[in-house]
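The other protein chains are all here in position, but one chain of the complex has been omitted.
Letters A, B and C name the chains as they come in the text, with residue numbers starting at 1 for each one.
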């Protein structure tokens, strides 16, 4: 029987997201072969308040990325609420 | 017999105009009831090189003025070559 | 020069970083903190940012501007943290040979910055705080 392989990702939160999660950064462990969509599911399970963030983009390793983007061990994922710089 | 009345105007020159006249400012005496056109005639007579300035506007008391503008004693007239500030 | 900074922005430094001897125009945009917004009196702003990605995205926006116009040099500084009324949140300077393209490029950079760069603004008013969501 094989070990279930996992991947570790760092997840960063900003603005309202940071306030809802209660911190700016999490380490999450996911089963292997996972995507941004899987990460979002896990966040919603573990942090019910995250669902209050009703609009956001996701960046993987500082590039905007779609929900199908595959995650690799060590990736840095960021939850990007609508920006308002300037 | 009346005295011939005259009016005194200060005439200012800039840029190429200043170089052609050889100075930045003249005092000119003109017969009364004279206009910008009369002043220009007198300038051309007394300063033949002035004719080399082939494009200019005229300001009277720091307002752009047409050639028919009447001159009064004490007016400040300026010969304004095409501007190129900025 | 592209910088996220926690201290006051030194506008002269941003302008100096965008000076180029083959350019006749430096166009500068400063975004400042207004004393009112959406009908409310503002006490202060608080900026959150993802600084490493913000620098990367600002560079991307500057590169886009350089593709569209003859921008020879550009510098951008964006403040983070707590800002008082009148303080400068963002400074953008671009050097171009001629002025028309300078205005266009500078406007493009601030418009795109507000759309894509991961920086967030919270308005603090007497009756509460609001994270602003705008692409205006």
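In this section, a residue touches a chain if its C-beta (ideal position, glycine included) is under 8 Å from a C-beta of that chain, and two chains touch if they have at least 3 such contacts.
These figures come from a predicted structure and were not determined experimentally.
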| said: With touch defined as in the header, list the contact partners of the absent chain among those displayed. | reply: B, C
| query | For the chain left off this view, which of C:17, C:33, C:71 or C:117 is in contact with it? | reply | C:33
| task | In the full complex, which bits of subunit B touch the chain not displayed? Write them out. | result | 12, 14-16, 18, 55, 59, 62, 64, 78, 80-86
| remark: Where subunit C meets the chain that is not shown, the residues are 11-12, 15, 19, 21-36, 85-86, 95, 97, 99-100, 102-103, 106-107, 110
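One rule holds in what follows: only the chains that are shown with their structure count from here on.
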| said: For this structure, which two chains share the highest number of contact pairs? | reply: A-C
| message | Quick check: how many Å separate the C-alpha centres of subunit A and subunit B? | response | 77
| task | Return the distance between the CA-based centres of subunit B and subunit C, expressed in whole Å. | result | 50
| Cα-centroid distance, subunit A relative to subunit C, in whole angstrom | 27
| Touching two or more other chains, which residues of subunit C qualify? | none
| What parts of subunit A, by residue number, touch at least two of the other chains? | none
